[in-house]
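Working notes for the structure below.
One chain of protein is taken out of this complex; the other chains stay put.
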Amino acid sequence: MIIVMSPGAPQASIDRVRGEIERMGCTPHLSQGKFRTVIGAMGEESSLDLNHLQSLDGVEKVVPIMKPYKLASREFHEEDSIIEIGGGSVPKVKVGGQHAVCIAGPCAVENEEMLNKIARHVRDGGATVLRGGAFKPRTSPYSFQGHGETALKWMRACGDELGMPICTEVMDTRQVELIERYTDSFQIGARNMQNFDLLREVGKTRKPVLLKRGLAATVKDWLLSAEYILSQGNRGVILCERGIKTFEDSIRYSLDITSIPVARQWSHLPIIVDPSHAAGKRDYVNALALSGMGAGAHGIIVEVHYNPAEAQCDGPQALLPDMFKDLMVQLRQIAAVWKREFADIAEPVNA
Amino acid sequence: MIIVMSPGAPQASIDRVRGEIERMGCTPHLSQGKFRTVIGAMGEESSLDLNHLQSLDGVEKVVPIMKPYKLASREFHEEDSIIEIGGGSVPKVKVGGQHAVCIAGPCAVENEEMLNKIARHVRDGGATVLRGGAFKPRTSPYSFQGHGETALKWMRACGDELGMPICTEVMDTRQVELIERYTDSFQIGARNMQNFDLLREVGKTRKPVLLKRGLAATVKDWLLSAEYILSQGNRGVILCERGIKTFEDSIRYSLDITSIPVARQWSHLPIIVDPSHAAGKRDYVNALALSGMGAGAHGIIVEVHYNPAEAQCDGPQALLPDMFKDLMVQLRQIAAVWKREFADIAEPVNA
Amino acid sequence: MIIVMSPGAPQASIDRVRGEIERMGCTPHLSQGKFRTVIGAMGEESSLDLNHLQSLDGVEKVVPIMKPYKLASREFHEEDSIIEIGGGSVPKVKVGGQHAVCIAGPCAVENEEMLNKIARHVRDGGATVLRGGAFKPRTSPYSFQGHGETALKWMRACGDELGMPICTEVMDTRQVELIERYTDSFQIGARNMQNFDLLREVGKTRKPVLLKRGLAATVKDWLLSAEYILSQGNRGVILCERGIKTFEDSIRYSLDITSIPVARQWSHLPIIVDPSHAAGKRDYVNALALSGMGAGAHGIIVEVHYNPAEAQCDGPQALLPDMFKDLMVQLRQIAAVWKREFADIAEPVNA
Partner (left out) sequence: MIIVMSPGAPQASIDRVRGEIERMGCTPHLSQGKFRTVIGAMGEESSLDLNHLQSLDGVEKVVPIMKPYKLASREFHEEDSIIEIGGGSVPKVKVGGQHAVCIAGPCAVENEEMLNKIARHVRDGGATVLRGGAFKPRTSPYSFQGHGETALKWMRACGDELGMPICTEVMDTRQVELIERYTDSFQIGARNMQNFDLLREVGKTRKPVLLKRGLAATVKDWLLSAEYILSQGNRGVILCERGIKTFEDSIRYSLDITSIPVARQWSHLPIIVDPSHAAGKRDYVNALALSGMGAGAHGIIVEVHYNPAEAQCDGPQALLPDMFKDLMVQLRQIAAVWKREFADIAEPVNA
């Protein structure tokens, strides 16, 4: 950590900072320039209280050198993490390293028939994990909020039948236990990326967590949220870039593909993209998905519906089954550029 | 609602849209131009499913005319709402209309002594509601997370002794019941503005809720979150602008004072500003607070500490007691421009 | 254009709006709902003065239906435009449709020797257009500002020798004539995207213009700037996405690849990406370039230097010649997904 003193900071302030650094177990190194004094604090940066140092008189700014997360960092775990979704009644699907994944399905699970129909479509197209919402976060209290446990049962049955692990969103600490009973993996939505109690609760389970990036979160914030989950012992975090808010108004969110090389440099965790929620509009989904894979992502999560005009939520962004099939062909070509491979469709465990 | 058809949309698509509008109980009005057809749907806009209409073939865009919230809107409730915090063991403090409020206290409640000391300072300076964190949302899992129920007890005792209603943050649905037993008002933090389950839970209580704006939320999103609370029967929502994320890196968040005239035009709910979290730095707090009152806010919530260098969280942004006193003098002058008044310090109910 | 009246707008205001629409040569269509009146103005939208209508009493908002640009729009010119750079002393290079382009070279032209060396490197790697700055826009007045006409002469000689058309930035209306004498194409930098006089001046020439997107420009703003050039008779506009400002601070700019499918849907103009200025750092350049091609771009413009530590500007973002070669191999694979092809290196005209 580096502490930059204000121009003209008195010796007493400099001495105080030195003393505090020593008290925290580090070694201060002074560099006295013509205009300013700069103090380096050498040692275990995590033992230093940035906040406290910043509050001291005469301190202009404090520049951390180390990353504020540990378990999520590439320094802690040099190799790409490979996370497995599934096991038990369904095959395991790998994500990370050279393993690319396609997670697909409807936005919300509306009824059992539509779920089964869409699940077959996405399985035929090449998806290996089934997504679907049982509890839906909706910006308006008057919108459809999901079918809850009933939808979870349909999901479980459908996944088991088709040999696809499932992934569904959790929104509230009180739902964790219930959802854990049914699902193979959790999804934490963008608006809950900093719902710290929820992060801790899913961190206590041992099922993988797809952690969407918040709409205004930096990559650093995102990895700190991953750290919340990892710090509880759950090592199965998959990052998911889904677009950020910008001033651009032609598209719902700007898929921030610059986060992909950055997150891959800073962290060992796999990272996938969600082109559907960024685009908000079917026409743009494929370009965003291909772009994400081009940037080095480990796969996609995408919404598909055979009759989007009847979908109860986010119909305009759902791909038609044929568009999805075409997309998968192109995605495999781009994955090859990064030497990644999408798994073939597994046979159901009990087939 | 207005439905703009794509150039060259076939008659069948136009007919389908007309049919759907009628099915939803509204009346379609066609305007056939040289290049495009535009269809107005007249009637109760809330009975229309925007999403569904947007999914239909040949639809280019759908433009809503009415606001998507109702209870929060100025159209529903023309007069400024006046919310009361307190009652019972402490006096009631009014917020809204011509009543300006100052809520002040430490960031986190660190121990009973410091709480009592700071509370006396802010009461002497002119604050009438006491703030303090018992449960703290922290971006890092390794930071201090608050003293929980113990801190709530200290807060309650301190508020009762000084005659100040208290305000404290709730982060998790599971905490609502506990916190409700102690506090006079809830605070929902920026990162939880779209934690919809939490909004619903506090909406079921009858204690006022200070709803901070999300770091990337539009004013519309914010009022929709207010609507979640209001729709459960709790009419005590106070909006709190605390800065948004922008590309500017000289300050923690950009206090978006443009939200104040907008929210006041669209909604009857009181709106206050939080200059401390936006500034992140003591030096800028007063300018931001004065600016917020200049824009027409109904008050401020601000952090004060007599020894910021020892604060366990956000010390660099805490005002010193004397700075706070000076600020209050200036705030009263600006409030007068808007014909607002800060209440005088009430005597404790049992004094 | 659709004019939404305020709730309770008096009949006189409605009549005034109707009258004004007729005066401007369009036909008003009234839709009188329960809460509001909405007026559609049918006819040539460009003959309507949005600004004027918005100023009238009782008008809540005005929603344009048509795009505000014409020559740049896909409606005006349905097929992808194919722009040719070069001719005369150098071969012509096509950009647009199925023709992908790679423009490469140093950031600034520092001396003749380095230019020739880098030009050979990029030509060998597969670039067909040579870039290089003679006049440099620098945020600090104390930074190196470029070698001006001398650098233009070196560029011209080098391009002629290697058979590569050249591209260089113009910053000031007074430079247009000079630069036109030497260059095969102009570049307008992000900070000049709305320097309207400059757009008009390059619009009067007949050399292609690479128009970088402003750091905070929407796609609509960008196409309006293209319209400035096109409206002067110059049809050779190539759009260049180079990143926008966001709150993310881990990278210089966020390459906004969502602009690519949007611009391609709205406009017939070719669009390429500049990964170097977005990344600001060598490590991220290849991922961004591949991502841009994945999103459907028509090529890239990229900075290369054999000794970045000695570069006078933007050294940290320059690719080394070998990294550039590898990148081109990968770019060709992704271009194939979109059925695009990078041209082979042409022989010098006078070879």
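The chains carry the letters A, B and C, assigned in the order they are written, with residues numbered from 1 in each.
One rule holds for everything that comes next: contacts are C-beta pairs under 8 Å (C-beta built on N, C-alpha and C of every residue); 3 or more make two chains touch, one makes a residue touch a chain.
Here the structure is a predicted model, which is why all the values come from computation and not from measurement.
**Q** Decide which residue listed in C:Val63, C:Leu215, C:Met323 or C:Ala336 touches the omitted chain of the complex.
**A** C:Leu215
**Q** One chain is left out of this view; which of B:Leu56, B:Val219, B:Ile238 or B:Leu269 touches it in the full complex?
**A** Residue touching the absent chain, from the options given: B:Val219.
**Q** With the missing chain put back, which residues of subunit C would touch it? List them for me.
**A** Subunit C touches the chain not shown through residues 46, 51-52, 54-57, 68-69, 137-142, 171-174, 191-192, 194-200, 214-216, 221, 224-225, 227-228, 231, 244-245, 308-316.
**Q** To test your reading of the contact rule: which positions on subunit B touch the chain that is missing from view?
**A** 216, 218-220, 243-244, 246-251, 253-262, 265, 278-279, 283-284, 287-288, 290-296, 330, 333-334, 336-337
**Q** Determine and list the subunit A residues touching the chain excluded from the picture.
**A** Answer for subunit A: residues 2, 4, 7, 29, 31-36, 38, 40, 42-44, 63, 65-66, 75, 245-247, 249 touch the chain left out.
Everything below uses one rule, namely that only the chains that are shown with their structure count from here on.
**Q** Tell me the angle, as a multiple of 5 degrees, of the rotation that maps subunit A onto subunit B over the C-alpha atoms.
**A** About 180 degrees of rotation relates the two copies.
**Q** Measuring from the mean C-alpha position of subunit A to the mean C-alpha position of subunit C, what distance in angstrom results?
**A** Between these chains, centre-to-centre, one finds 32 Å.
**Q** Just give me the whole-number Å value for how far the CA centre of subunit A lies from that of subunit B.
**A** 27
**Q** What whole-Å value do you get for the distance between subunit B and subunit C if each is reduced to the mean of its CA atoms?
**A** Distance between chain centres: 40 Å.
**Q** Touching at least two other chains at once: which residues of subunit B meet that condition?
**A** Expected reply: 245.
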